[in-house]
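Before anything else, here's the structure in question.
With one protein chain held back, the other chains of the complex are shown just where they sit.
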Amino acid sequence: MSRLSSRWIPAAFQLGAFFLALGFTTVILLLAGAPPLEAYKQIILGSFGSTVKLADVLVAFVPLLLTTAGVLITFSAGLWNIGVEGQVTLGAIFTTWILRLLLDTALPPWLIIVFGILAGMMGGALWAMLAGALKTFGGVNEIFGGLGLNFVATALTLWLIFGPWKRPGVGSMSGTEPFPEHLWLPQLPGLRLSPFALLLALVAIVLVYVLLQRTYAGLRFKAVGNNLKAAFLLGLPTWRYMLLAFGLCGALAGMAGAIQVEAVYHRLIPSISSGYGFLGLLVAMLIRYRALWAAPVALFFAALNIGGIQLPIVLKLDSTLSGVLQGSLVLFVLLVEGARHRFMEKRARAARAEQSA
Amino acid sequence: MEVKLDKVSKSFGPVRANDGITLEIPSGTIQGILGENGAGKSTLMKILSGFFRADGGGIFLDGAEVSLDSPGDAIAHGVGMLHQDPLDFPTMSSADNFLIGSSGGLRLDRRRAEAALREKAEEIGFALPGDVPLETLTVGERQQLELLRLLWLGARVLILDEPTTGISAPQKVRLFQTLKLLAERGHTIVFVSHKLEDVEEICHRAAVLRHGRLVGQAEPPYDFDGLVELMFGRAVSPGPAQIIPHGHTTLRLDRVGIETARLRIDDFDLEVKAGETIGFAGMEGSGQGLVLRACAGLIRTVAGQIVLENTRMTGRPYRAFRERRVAYLPASRLEDGLVPNMSLTEHFLLSHHERGVFVDWQKGRRDAQLHIDDFNIKGTPAMTVESLSGGNQQRALLALMRTPLSLLLLEQPTRGLDVESTIYIWSKLKDRCMEDTAIIFLSSDLDEILQYSDRIIVFYNGRFSPPLPAADTSVEQLGNLIGGRGV
Partner (left out) sequence: MTGDAIIAGLAGVLAAAAPVLFAVIGETITERAGVINLSLNGTILLSAMGSFVVASTTGSLLLGFLAGALIGAGVAAIVAFSSITLRQSQVAVGFVLALLCRDLAYFLGNPFMGEAGPRLTATRIPLLSEIPVVGPLLFRQNLMTYLSFILIAAAWLWIYKSRPGLTLRSVGERPRAAFARGANVNRLRFLYTVLGGALVGLAGPAFSLAVKAGWKGTISGLDGIGWIALAITIFGAWNPLRAAFGCYFFALLQWLGVVLQPSLPNVPSQVLQVAPFPLMILALLLVNIGNAEWVERMLAALPERTRHFVARVLRSMRVLPPAGLGVPFERE
């Protein structure tokens, strides 16, 4: 098989998966009695139709890119960091805490904002390393540890919002008392987007790419993720690297949480993580863990999310159609990839049988 | 039941595990199958018992050709196999183990199964305790249980793979009595072993496999030398053994004790000098693996001291040993020693990295190429290690070791390798000895033990011989010790 065609075959299969996903979503739309083309048009308009909407897409893009960058590290170390949602939440909690603490001090606002972000990173990192410690020292599978900690994080948020941090009067689902404007991450005029947040996210993915592809740490993560026993025998301090992977991912997730508080909602709300953790996992799975594709695909998914908001307004459809498209994309990519491997395996086996006969 | 194998062949990739094997075994015969590691005995038996499907050739039972597509198929045709490591369920009870795989109604009648088990046991002459957790039984008892189960299911052909491994002497006597009894009753028994005395004692005839082919058959009285030559062939001469001077004491083990759930080793003493090579012999699971791992700090001793180059290392972790220039090469190269999806370059980068944050890929590739040339590895820096052949993987593992080394510990260094690779690897290892590295290795290849060790320690069931000078030890002596006679 020529080298040229062997590069294009996987791409062809992935394109096939895309069309399958599109087809599946179309069927779902038809089942719901909705016009598919119109729905897709609305999604596109809803995300790219105006400057405001484009800015909104970028606002969603930032936390998604951060969580994706984070889980790329944990995936590289062979870990299923399902707890990333909780890590975003803890980041938001720590940020809110620091902001409340420093609210009435004489520190310059920009310093408080920076502390807020650092606090968020620390909160996410701690929560992640808790899941990591449970795994490395307690043998608790990180999937269930992470899940459990996700729920605990949500409960913690609710308790804070309705308890110690409740708004004067009575606590409500709308969250804590909003922070004064000087503690907001500066936004572009008229838009909800903060260019600093965007910068942070882009820098993060570049750093993660460099980390994974060009440093020894990245090489070590890869070894740990691929064969823990061999990595240990080769002299790597495996548990340290696992914890490090958790910590780095948690820091990035926490940063996402910090940005949600400082740049988007300006307070702590019940579901502050908004599903960006899980969505980040999906993006990472879709790009088959190649950091190069993180930004474009995360942007695409963010666009789907924002575009989907139009659907209830214009077509009386639920905005979860975006989720359907996103989920089916990943599912079909997985299925198609599996089919391709089996197909190639069968060919290889047939070729070997011919040889030995 | 008469068994006939007609030109049976099986390949795994480029390796021909079985090459046109034709063998006829009449009813009531105890047929021995001899051969060294990798000769193809296991593969042939797995084909006969339905585990594998042959690529070519056929199997005939009582004259009729059968197609054994699965172990269930084989049992249905009356062919049952007793695996070397019993394929049973340690976490379940003996009654459940007896029952699994049997057919019958929906309801599970454990009491009836226990009664059937007891009946069969009496019939054959085994004494097994009642329904107990399987973990509490010895290997010999588990084997007995499995044998009874196969008979209960109506097996007429019984394949036993290294059955005398890990059982006690009285259990072996009982087993042989049983086999003779079953043969008299018309069962056909296939007895796979590498132990000549066992084959001599019980087999009506012996077939020898080497490199996947049937190279000879024999009947009693057995000519041992002739059999050994058939089994091992004329060995390619590795050349005269190098004389390597021994230096200071590198490693000292003082009254070391090791304890696991299955085995206990007490008062193990050893002093190894720089440049010396110590060979650990014994059947798998006799304790040599545990001692080897203790020498690397991979497991912790419960008693005694480990002193490395005058430093107390008892209780310290593997990392500390590694820092002091101890290296450990595991037997399962791809599962335990190498990272399958990573390239040779990446392995060398990982292993030889001293300082620096960023990877210099170009330098890494050049470095890898140097090692590839030095160790004659058939591969390029960009190739993943899983695409390398076994011999090249072992060379890669060796090349990854740092220089110089104080102590090199190897598990089965040449398992599955052809003669040429074996000689090459050992020449590299002996080069290390010239640089004052001490080597301890374990191997199930007696020739390797004799050829390359300065001194040999034989393990049996947690007990061990004193260090024997290799020059003064013979294969028979080793074989006896390994079989438990005299340790």
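To keep things simple, chains are lettered A and B as they appear, and every chain counts its residues starting from 1.
Here is the rule we go by: a contact is a pair of C-beta atoms (placed from the backbone, for glycine too) under 8 Å apart; a residue touches a chain by one contact, two chains touch by 3 or more.
Quantities reported herein were computed from a predicted structural model and do not represent experimental measurements.
From the set A:264, A:287 or A:317, the residue in touch with the chain omitted from the display is A:317, counting the whole complex.
When you scan B:72, B:154, B:226 or B:404 for touch with the missing chain, the hit is B:72. Set against the missing chain, the residues A:32, A:45, A:118 or A:314 yield one that touches it, A:32. Interface note for the absent chain: among B:94, B:171, B:288 or B:301, the touching residue is B:301. Residues of chain A in touch with the missing chain: 28, 31-32, 80, 82, 134, 137-141, 143-145, 147-149, 151-152, 154-156, 158-159, 162-163, 278, 281-282, 285, 317-318, 320-324, 326-328, 330-331, 334-335, 337-339, 341-342. Residues 51-52, 70-73, 75-76, 81, 83, 87-89, 91-92, 96, 99-102, 104-108, 259, 261, 299-302, 315, 317 of chain B touch the missing chain (whole complex, contact as defined above).
Convention: only the chains that are shown with their structure count from here on.
If each chain is reduced to the centroid of its CA atoms, chain A and chain B end up 47 Å from each other.
Of all residues in chain B, those touching chain A in their complex are 9, 11, 13, 16, 55-56, 318-319, 322, 328, 330, 335-342, 346-347, 349-351, 353, 356-359, 400.
By the touch criterion given at the top, residues 214-220, 222-223, 226-227, 229-237, 352-353, 356-357 of chain A touch chain B in their complex.
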